Structures are given as C-alpha cells and as structure tokens.
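What follows is one structure encoded as structure tokens, with my remarks underneath.
Every protein chain of the complex appears in place save one, which is left out.
== subunit A ==
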Amino acid sequence: MANAAAPGLPRFSVEVYQNPHLPEGGREVNAIVTVTAAPDATAVPAAAPDGRAAVVVMVDCSGSMDYPPAKMRNARDATAAAVDALRDGVSFAVVAGTHQAREVYPGGGRLAVADAVTRGQAKEALRKLSPGGGTAIGTWLRLADRLLDGSGAAIRHGILLTDGRNEHEEPDALRATLDACSGRFTCDARGVGIDWEVKEVKGIASALLGTADIVADPAGLAADFTRIMETVMGKEVGDVALRLWTPQDAEVAFVKQVAPTVEDLTDRREEAGPRAGDYPTGAWGDESRDYHVCVRVPAAPVGREMLAARASLVVPAPAGAPPQVLAQGLVRAVWTDDLTASTALNPQVAHYTGQAELAHAIQQGLDLRKAGDVDGATAKLGRAVQLASRSGHEDTAKLLAKVVDVVDAAKGTVRLKAKVSEEAEMTLETRSTKTVRVRK
C-alpha cells in the first residue's frame, strides 16, 4: 500500500488485512493494520553524532536494593552497560530514585552529550550510588520529564529500574504523573527481583508506550539494559501517531496494538481535525507492529462501498506546519447479500482476536487465582493454554506450564499447580500481553 520516504526518516508502509464484506445491515468493520518501518536505503547510515535522541536512566536506590547487596551492584553494572551502549552525540543523564529523585550525572538540570569522556564520567558517578530511602516513582519520572524536555531532542526516552512497590507515594499521584508525562517521552520499565508490583511496572510502560519486563535474577540486568539501549539507539523517529479518519456518523469501537504486544489505545485518542483522531505510537526504528482497528459505520444498502477508515502514520512537522503523513492504508466496507463473502473471517483478524483474548484470559486467571477462586482460575488459565497452543505461542505456553499442569492443551484442560514460584507467576503476568504474528 502507500508508503512515503522523507529525508532522515525510515520508510513506512501500511498494509490492511480485512474482510470488507458486510451482510445487509452490518455495521462493524474489523481490520488489522500492519505498519512497517524500514531503514531508508538511500540514507547514509547514522554513524554521525546523533543529536536527535535523549535518554534518562532512572535507577532504584531505595533501601531494599541492598537485599541482597548484589542487587545494587548489578544495577550499577547494568546502568554502566547502558551508558556504554549510548551512541556518540546522544544526550543522556542518570537519575537515582528513592522517595525523591536525585541527579547522579551530569547534574544541574542538564543532560550530557555522549562521548568517551562523558561516558567515563558517568560510570565514575555510578560508583557513588548507594541504597537508602523509600520509593516514589512519580518523582523520578517528573525529573526525567524536566531533563528530557530541556533537551529539545526528537526521540526522548527513559529507562526505569525498580525493585519494590511504589510505597511512598499515593497511587493517584503516580497516575497523575503518568498522565502528565504521557506523550512527552517514552519509557521502558524493568522490575528486578520479585518484590515489585507487576501492575505498577506494566502501567508505567503502558502509559509511556514502552516495554515492561521482569529481570528476576539481578545478574541478568546488564545484558537487558544493553539490549534496551541498543533498541533505543535504533529509533529514528519519535512522536509518531496512528491517525484514523472515519466517516460521518461512524465511531471507532477500539484501536489496539496487537503485535508485538497487546496495548489498548482506544482511550488515548486525541482529536485531529474533522472525523480524525490520533493514537500515539511513540518512537520507531526498524520494526513492524500490528494494530487491530474496529469501526462501526452507518449501515448502507447492499451493493454499496464505503471507506470505513483511513489509517495513516503521521509525525509532527516543525513550527505549526501540518503533520507529515508517512504512509496510509484504507479500511473498506462493502455490503453484499453473498453470505459466503460476508461471513468469512479474515485470518489476521481472527488470529489477533485470539491473541487479545489470550492476554486477557491470563490476567483474569492470575487475578482469580490470587483471590482464591480455584475454579475460575482453572477455567481462564485453561482457556489461555488452549489459545496459546492453537496460535503456536510457545513462549506463553511454556510460562503457563509453570503455573498449571496441562492435561490437554487442545481442549484447554488444566489443573492449577499446588506450588507456584513467585517468579513464574510474575513472569507470566508481565509477559502475558506479548503476542505472536500469524503463521504463514
């Protein structure tokens, strides 16, 4: 479908998978919109100093990081590894987080520009990090926001590491901070050990369009931080939005990112002119994501064709100019009295409907299990095993098998394990929203 190239930007392309046929009176149109960003082959590789990106690393330095002491040491090493992965020219800062936020490097409300000297200084400063104090993640994020905002960089990213619950701040305060920071920078969140709250860490990553994961063994932190930083360094364009135009009297029932993870974007719409709304997608490197778009259109007579949605990728242009459209695809509705056509399920739509249900079933199953509802948990996790098996989602199937004994994966018959490690349960919950793409 459509694609556009702009200097310095990756080449975006949009593909739409759907069955456009609706029965007489049908109103609901479902489509999977696949967005792929590929490096601009004509561009010079970004070996030159890169002033477009700014990164703030937030390291939990609360008292609990001292138990065991290796945790703080591993966090320091991981942050050092992340600093080493910074490309020359990228602006960066390190923040120590407790019940308050403190600039560790470079300080003075500024960011440093990465080069051999500043990387060395930053690692030196990390040695002074010591645990002590509480946890108020909102303060860390607000400081990161101030630092990143001053950078003027197009790609603004945070990396947040925590090992405990957000105990020294009301949940509402964190919520308000996330609302304030949403759209201003993106942030990956990691929980180290097993004493943190999955929903908190996932909530941060979700609100700030980043990834969430568990690093149960602190020894694995350095490798994980290096990977995160490499991904951030690969981002080429920030503040990209999925813009949906829908016709008069139509409504967007939902918009979900469905690959690589499930993320409901429906409520994050910002109006963008008549009948159009923008859904934030954050920064893009060389990657591909899928979105499930569901639109309810006014019914039209058999034989009619309508544009149910125009999906485009837009990036803000400097100084009030209209946003630049990077690529677009069309979601159509065609009314027919051919039942074979209107009842056919598009394989992509069916697949991702299943993946979204899988993520939901895992979350529900774990919640019910915690609440002591054995039957309910067994039913939901059984359904999850069935969906994971059917869609070939092996990673999730393996994680599920650590929480339930699988009797018959195809039928979804399972028994709850009597003893489940905290780590296994947290890993499953954290990664429940990861999806696999359609097998071809």
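Of note:
The definition used in the following text is that contacts are C-beta pairs under 8 Å (C-beta built on N, C-alpha and C of every residue); 3 or more make two chains touch, one makes a residue touch a chain; residues count from 1.
Going forward, contacts and distances are computed from a predicted model.
Remark: of the listed names "Monovalent cation/H(+) antiporter subunit G", "Heme ABC exporter ATP-binding protein CcmA", "PPM-type phosphatase domain-containing protein" or "Nucleoside ABC transporter membrane protein", the one matching the undisplayed chain in UniProt is "PPM-type phosphatase domain-containing protein". Only one residue from A:244, A:283 or A:297 touches the chain missing from this view: A:297. Here the missing chain is touched by one residue of A:251, A:337 or A:408, and it is A:337.
Among A:305, A:405 or A:422, only A:305 touches the chain left out of the display.
Interface residues of subunit A facing the missing partner chain: 245-250, 275, 297, 300-308, 310, 330, 333-338, 440.
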